[in-house]
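Note sheet for the following structure.
Only one protein chain is missing from this complex, and each of the others stays in its spot.
Right, subunit A next:
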Amino acid sequence: MTSVSLAARDVSKAFFGNPVLRGVSIELRPGRVHALMGENGAGKSTLINILSGSLSPDSGSLDVGGRTASSLSPAEARQAGIAVVHQELSLVAHLSIAENIGLGAYASRGGRIDYSALAVRAAELCALVGLSGDLSRPIRDLPLGERQLVEIAKALYRNPKVLILDEPTSSLSARETERLMALLRRLKANGVALLYISHRLGEVMDLCDHVTVLKDGVCTADQPMAGMTPDEFVRLMVGRDAGDLFPAFESAARAETVIDVAGLSAGMVQDAALTLRRGEILGLGGLVGQGQEDLLLALYGAMPARARTATMLGAAGLVHSVTAANRRGIAYVPADRKREGLLLTHSIRFNMLLPDFGRAVSLALRRTSTERKLTDGLARLLTVKGDLSRPVQALSGGNQQKVALAKWMPQNPKILLLNDPTRGVDVQTKREIYLMLRRFAQEGQAIILLSSDTPELVHLCDRVLVMREGNLVAELPHGQVTEESIVAAAMGVSPAREAA
């Protein structure tokens, strides 16, 4: 048997009863670049965290350097020579490049950090990753791409036997990427075992020798890269059974346009054009953090935005404040309901009333009877059961999301902007939310549904827009849209063309 640097055998992990990994095995070998692929939420990060000792698996085992263990501690992982280049960088902004590279593993002389040794080693590593300039610069002065290079140098500082790279190229320029690829090939030749996670299919197919694909926490492929096609990748990453989770699709879109924007720029979004009609559910997909949220916030007036031409609900121009948006009938349900959507310690009733407290108030006094009537009606509509005077935090995630959504309903919003409303929501509640959304659409509300859940976009939406790096790169109407086409557009491959 060939030697194995690090392996996970049949590991499972669940968070709050939600299985994230189910019986996954992976084997990293010296001198091999292993790709780990999967959609958002497929369990890649969890697997990395288990391999690097940040998380313990619920079951299964790990093989490190010929030893089998049920889990690793971060210290054991370090001792075994496992280093991770994290996607969210683990750098300290106010310390210098050199101090960051050596952080936690300084050579010392007489108890003090040996700065001259550090300078030599850091300079070597920076030359290796292609980072030039003064090593005494603090991280906060560096652009994102250079920070990424420091993060890579930091991992190399420990002479890793196993190097795990999580999306290392997402903020690198083409030249920096090329250099990194050359470096990784050199490490491979020196016998380092590499695990490479990237959404850029081209890179993965060029660099990697072996691939593991995860889908919903299950391993769907563990095979050599040779002979794989982009089409096959996409097929392995998506395509689960939609079952009867979704209501039958029936478009309720009317002719009347409620949003017509061209040349919209805000935050990451560049020059976006979109239209939205009454009764239409417009999906907004793509990999996480490609500017989808900025687009929603711009339409909601919560983020500075410019547009070449804009008509919203019959009036010219974008809305420029949240209050103006609410007055015009635009509502936004944030993704982080705990932080942005709800007052967790207050009652369900109070939260439901919040967007328009004035309704239940007469002569500046609250009228409990009106409040009761309004909120009881909402609770029925949403099938939120039980005592409405309980604090919202007593509800399950799914029910919290329903409250966050419900509170806007009495205002009768004409446009609903939803930011990933079913993230972390159980299947039953998902179904209820889907039914609600279809009903709203039938009643003539226009909905933009930002979602990281691809099936939802396929089965619920009249049209799906896909964003990549701040641009709207594809518009897929219902009937033509498939999970494959969304993922392909999000990753910048057109499967039909590249397969040919």
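The working rule: a contact is a pair of C-beta atoms (placed from the backbone, for glycine too) under 8 Å apart; a residue touches a chain by one contact, two chains touch by 3 or more; residues count from 1.
Criterion: contacts and distances are computed from a predicted model.
**Student:** What is the missing chain called in its UniProt entry, if the choices are "Putative solute:sodium symporter small subunit", "ABC transporter permease", "Catalase-related peroxidase" or "NADH-quinone oxidoreductase subunit J"?
**Tutor:** So, among "Putative solute:sodium symporter small subunit", "ABC transporter permease", "Catalase-related peroxidase" or "NADH-quinone oxidoreductase subunit J", the name matching the hidden chain's UniProt entry is "ABC transporter permease".
**Student:** Of the residues A:Ser25, A:Ser90, A:Gln411 or A:Thr482, I need the one that contacts the missing chain.
**Tutor:** Touching the chain that is not displayed is residue A:Ser90.
**Student:** Mind listing the subunit A residues that contact the chain we can't see here?
**Tutor:** Touch with the absent chain occurs at residues 54, 74-75, 78, 84, 86, 89-96, 98-99, 103-106, 108, 111-113, 115-116, 118-119, 122, 134-138, 154.
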